[in-house]
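Next up is a structure, given as structure tokens.
The complex appears here without one of its protein chains, the remainder shown in place.
And then subunit A:
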Amino acid sequence: MATTEGTTAPATLAAWLRTRTDEQLGALLALRPDVARPAPSDVVGLATRLAVPVSVDRALDELDAATLQVLDVVLLAPGDGLTRAELVAALPGAPVEDGLELLTARALLWGDDVVHAPEPVRRAVRHPAGLGRPRTPPPADVEDDLATADEEERAVLETLAGDNPVGRLPVDNRGTSPAGPARRLLQRGLLTRVDAATVELPRQYGLALRGDRPYGPSRVRPEPPTVYRDPEITDRRGAGAALESVGRVGELLTALEEDPAGLLRSGGMAIRDQKRLAKALKVDEAAVAFHIEVAHAAGLLDLGGPHRDEWLPSRGYDTWREQALPERWALLAASWLDSLRLIALVGQRDPAGKAVNVLSPDVVRHTVPAVRRSVLTTLGELRPGLGLSTDDLLALLRWQSPRRSDRFVLVPALVAEAERLGIVVEGRLSSGGRGLLTGGEEGAADGMRGLLPEPVDHVLAQPDLSLVAPGPLVAELARTLATVADVESSGGATVFRVSEGSVRRALDSGWSAAELHDFFARASRTPVPQALDYLVDDVARQHGRLRVGAIESYVRSDDHGLLSQVLSDRRTAGAELRRLAPGVLVSGLPADEVLAVLRSSGYAPAGESAGGAVLTRPAGRPRATARPGSRPATGPRPLGAEEVEATVREIRAGDAALAARRTDPARQVPGVTTASTLELLSRAVREQLPVWLGYVDAQGSGSRRTVQPLTLGGGFLSGFDEGRGEQRTFAVHRITSVELVDGPTG
């Protein structure tokens, strides 16, 4: 559609963009998705978007050190633009072409034979190649100036000629700067002042000091040493960690089910609850914080309760625990990967000196998922069996995106988290981790399948009243055992202990002694020890001897005759009284209602406090409960392939339209079809020329679109709407204007 304009090179970024193929434009949008949303109307709009500083920064952030060095060369070139040959010569031995390809694909450089850097890119790179700004006026003789520096001063200059040309002046404890080498250099103009405390080495000196390597040392990709280890071992260890984390999360949620944790006013869970859970799970507080956060990220743990102020297992948990182990693990792993929360911050002191609570809203960091993903991606690029130490991984990541190196301080903590989940084992990606990286949650489950034990459906009952489940239990048995026994030890297997308390709990929740006997006999693969049967019978015999019920109020009197009278009095039927014992009547109605009924029936009852004193006035006024906090937002949505295609089409169409607007369009008032409109449309159909239509649809909203007309007749134009990518019909009377896209001359 768009054609290259002969031999003359495009003079602007917009013009160059117009010469790019659809694929190239699509690639640009995919690489810089922020410019595609909302879709720019045409190439000029696209160029404007590409110049937005935030967008430029974001694009630069993703580049590796070698590519940035190529950019540096262009930025440091004296004139505007550099030929490819000049570039290659400037960086001997470096993969310049690759870098150039990456930069032009992102429109951070443009031009085909001569490459140019757009102005916003120049502004975004403050110190190209780690060199300061040029001094104005330029020094007369750089070499002479440098020769004046003594040894001390030379050291300062050499330092500033390294990666960072900016330095801070030393300040003594009185707040003044003592006379030192830096100050002397400043006086002689070998350094320039940035502000009161910082100085900068001017570019001219920096270049001179660097000698034959003006762009700094070669930035080739570091090749850290890797040690091969049988992936099977890695997988087994990873599976161990996976089993452990799934088990822990399960236990954690079971513990919360029984005794939910409260919501703090500042959001999050109280230290007290965290400690309690750590104790219940027999792990340290950091570990329990991690599992709480992962459970929350996976949607298994959330706020609930009547006032939404309790941390409780969610409905998702009920589904989760019925799933097979690999699926359970995959949900945790995938949720961790996408979580915006930097779990390592939990327990750290904030600037005010307060420890950050688990589940606190303060630990949301939007960069975390990207860092996690780059960690896994970097490890995933290695052959299975190979891994990186955390230091080497850090070095590699710093090379990959040097402009983001400050955020990589998180890496050791994130690697530790990944190891806890079994995604990473000793710097190697486990099969589950690899699956997670390539196939998301499903891939993770597939990667872990076969490595995790199959659930068992029985336990071994022992004479010391312990029940050993020699593997992960099927969900139903696990649920039942949680009721009738206490967990003593968990992991690959679970050791349950039946105690008086646990049997009582089972009886309380509706089991009968016979059912318990039956259950143990069915669940146990070994004969049920006699002591266990006796325990059940002993507890069952004692169970239920005391009965507890709920009543709202009572009526008591020493005069039993009076109570009988009240009970048989027809007028008091509304009080719903019944006799519990001689001298005591009870009712399900509140005391004030019973009082009212008795009074209206001609009795003279008096209210009584818990201590037996006569009450004269009701107490307590109702109050509202507090509103819970809000939930954190989710991460950005990636750009799909279809979306990219549609946007490119729209830009092209808009661009074509822009070019066409140079001619006078045929305009008409909607509803009035003019001859010129029809003439233009029939010409377009005949010559198969695309047209730009102004159109008002049935809802009355106007739009501009580019259409490749196919037929015209019966008051309808049918054609291919390029903006929307579909064929459709337009009512001619709704068309407000028509013009040929390429103009009458094109």
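Rule of thumb we're sticking to: a residue touches a chain if its C-beta (ideal position, glycine included) is under 8 Å from a C-beta of that chain, and two chains touch if they have at least 3 such contacts; residues count from 1.
Convention: contacts and distances are computed from a predicted model.
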Undisplayed chain, where the name is taken from the UniProt record, one of "Phosphite transport system permease protein HtxE", "DNA 3'-5' helicase", "ABC transporter ATP-binding protein" or "KipI family sensor histidine kinase inhibitor": "DNA 3'-5' helicase"
Selected from A:479, A:541, A:556 or A:571 as touching the chain missing from the view: A:541
Residue among A:237, A:308, A:404 or A:683 that touches the chain left out of view: A:237
Residue among A:114, A:370, A:493 or A:646 touching the omitted chain: A:493
Option from A:464, A:592 or A:697 whose C-beta touches the chain left out: A:464
Residue ranges of subunit A at the interface with the undisplayed chain: 236-244, 247-248, 282-283, 419-420, 422, 425-426, 450-453, 460, 462-466, 468, 470-471, 489-493, 495, 500, 526, 529-531, 534-535, 538, 541-542
